[in-house]
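The following block contains the structure, expressed as structure tokens.
For this view, one protein chain was removed and the others were kept in their places.
Chain IDs A and B follow the sequence of writing; residue 1 opens each chain.
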Amino acid sequence: MKFDSQTYRLTDKGRFGSITLIVGIIGLILSCVGWFTDSQQFYFSYLTAFVFWLTIALGGLFFVLLHHLVGAKWSIVIRRFGESIMMVIPLMAILFIPLLFGLHELYLWMNSEVVASDHLLQGKSGYLNLNFFVVRAVLYFVIWTVLAFLLNKYSLQQNQNPSPEQIKKFRIISAPGMILFAVTLTFASFDWLMSLDAHWFSTIFGVYIFSGSFLSLLCVVTLVVIRLQSNGVLKEAITKEHYHDLGKLMFAFIIFWGYMAFSQYFLIWYGNIPEETIWFLHRWEGSWKSVSMLIVYGHFVIPFFVLFPQVTKRNKAVMTVMSIWILVMHWVDIYWLVMPTLHHHGYHLSWIDLATFIGIGGLFLHLFWRIFTAHPLVPVGDPNLEQSIKIVS
Amino acid sequence: MNNNSIKTVGIMAQFSNPGELMKAAEKLRDSGYSKFDCHSPFPIHGMDKAMGLSSSSLGWVVGLAAIIGTTGALGLQWWTSTIDYPLVISGKPLFSFQAYVPITFAVGVLLSGVAALIGMLALNGLPRWNHPVFNSDKFEKVTDDAFFISIEAEDPKFHTDETIQFFESIGGTNCELLQENQ
Partner (left out) sequence: MNKPAENIAVSSEDVPLITGGQTFSSITEKIVGIIEQKTPKTWYLAIGASLSLLMVLMGSVGFLVWEGTGIWGLNNPVGWGWAIINFVWWVGIGHAGTLISAILFLLRQKWRTSINRFAEAMTLFAVSCALIFPGIHVGRIWIAYYMFPIPNQMDIWPNFRSPLLWDVFAVGTYFAVSFLFWYTGLIPDLGTLRDRAQTRIKKIIFGILAIGWRGGNRQWRHYERAYLILAGISTPLVLSVHSVVSTDFAVSILPGWHTTIFPPYFVAGAIFSGFAMVMTLSIIARKIFNLDHLITLNHLEKINKIMLLTGMMVGYAYSIEFFIAWYSGNIYEQFVFINRAFGNYAWAYWIMISCNVVVPQLFWFKKLRRSIPIMFIASILINIGMWFERFVIVVTSLSRDFLPANWDYFSPTMWDILTFVGSFGLFFTLFLLFIRVLPMISMTEVKGVLPEADPHHSTGESHE
């Protein structure tokens, strides 16, 4: 990997792009094999992997929206990371298509004979029906793609020809964009995850998914930054202070996630109404109990104590380990949301889980890398870039 | 008390702005002074480094208080509801840790907050209402817009005339002796 610190461009992009592409294609081929061997397992594994990567892409979109909305300065040097990650959303829209073939296996409410014998589902059929489901999915992806494209377009324009116009545009897009983002993310999480158990409902569910989404985005950005710097890229632009800020945000969102997860669990536990507790009971059955405990400790307790002191947030090794760990936990979290619908009595890991994960992930990272390296790695046209580099916390 | 027992406990000089103060602090640090302090109406970013001070150890005090607070609160709730007077309420287990989270958290925060203030005062040697620097009339402006450096006589490098000269060489004005009745 070679880096030109004058133009902030990679002159030699290394082999990351080709490796991820090959891994991704192999993963997808294996996934196809998986579909032939056990289509139901395939769809559930695919949904898990898809949601995992999609939440990261949406985290990227949120990061950019937030950045523009508050006019943040410290995050300017890492803005291109968020922008490149959000630009993967169109790919995710394409990768959503396979799920459409498995809707009947994934969602019980898609089957008319089930609905015919279920009074509750009949009541929900105005929302939970195939056509509306697809229309909504299309709508979500259109909104996300348009937002991502617009923000990216003006960002590239700013590189070429910086003017206050773009900053105005960023603001004008971001404010309503944030509202659209909140609404679409919420309903997407209701549609794709919550309706796996269509009897169950929780008003905080969308916020819960959001918290995990942004947290994992932070981990991905941290990992990419550390990896790049160990190859001598962006060594001057991104300083310890930026790590520290990323670490602080990560810590804050660990707490935020814990707060949302606890609120959901705690109120349902205390209210003790069977139609709500059943969801947690499913996740307390057999070996699912260990997964639940793993999430409590792995997704909250351990990262909380590790990231608590100041020194760990400024330590690259700790941040690397912690980012990978939290990403794994994010996957476990999604797995824990999706899989009890298929495997009722305990978790049951399948090789298809891995195949779909690396399949989607490979393509995701490949596209990210292509978009990211096609342009200067930092927004060179941003008038506050200097300030962002020099920031001291 | 008579005049004979007046003792010089330090020297104080005034500086014109935060930048001068910081430069002077760096020079004092480099020339080996250790028992000096820079007085300003607001905290100045980077002064700890300029004076060669380590960072505050208050975090440990507060951390300890937080541990005592949370374990104490959890312990109280556990003991009262499972040992001292067990009562089944709303069909939940006696030790329903979920329901004990809010109070455990609140007490932990309460003790940490108290420890933060008291610990800060203790580390600063406060309250201390009487101090030689207050004997200077000019020092009243330190809480308004003036900047001072004071050096204690206990500093091994302290020498009345040399220190005054040194102060003047680094831009200090209005040097004066800080004195105290014995």
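In the analysis below, a residue touches a chain if its C-beta (ideal position, glycine included) is under 8 Å from a C-beta of that chain, and two chains touch if they have at least 3 such contacts.
All values reported here derive from a predicted model rather than from experimental measurement.
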Contact partner of the left-out chain, one of A:I25, A:L130, A:L223 or A:I255: A:I255
Chain not shown: contacting residue from A:A175, A:L281, A:L349 or A:A374: A:A175
Touching residues (missing chain, whole complex) on subunit A: 6-7, 71, 73, 119-120, 123-124, 127, 159-164, 167, 175, 179, 182-183, 186, 190, 199, 201-207, 255, 259-260, 263-264, 266-268, 270-273, 275, 380-386, 393
Absent-chain interface as seen on subunit B, which is shown: 16-23, 25, 37-48, 51, 53, 55-56, 58-59, 62, 66, 76-77, 80-81, 84-85, 87, 89-90, 92, 96, 99-100, 102-103, 105-107, 109-110, 112-114, 116-117, 119-121, 123-124, 126-131, 133-134, 140-145, 150
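The rule is simple: only the chains that are shown with their structure count from here on.
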Subunit A - residues contacting subunit B, complex: 262, 265-266, 269-270, 272
Subunit B residues touching subunit A - in the complex, by the definition given at the top: 90-92, 98-99, 101
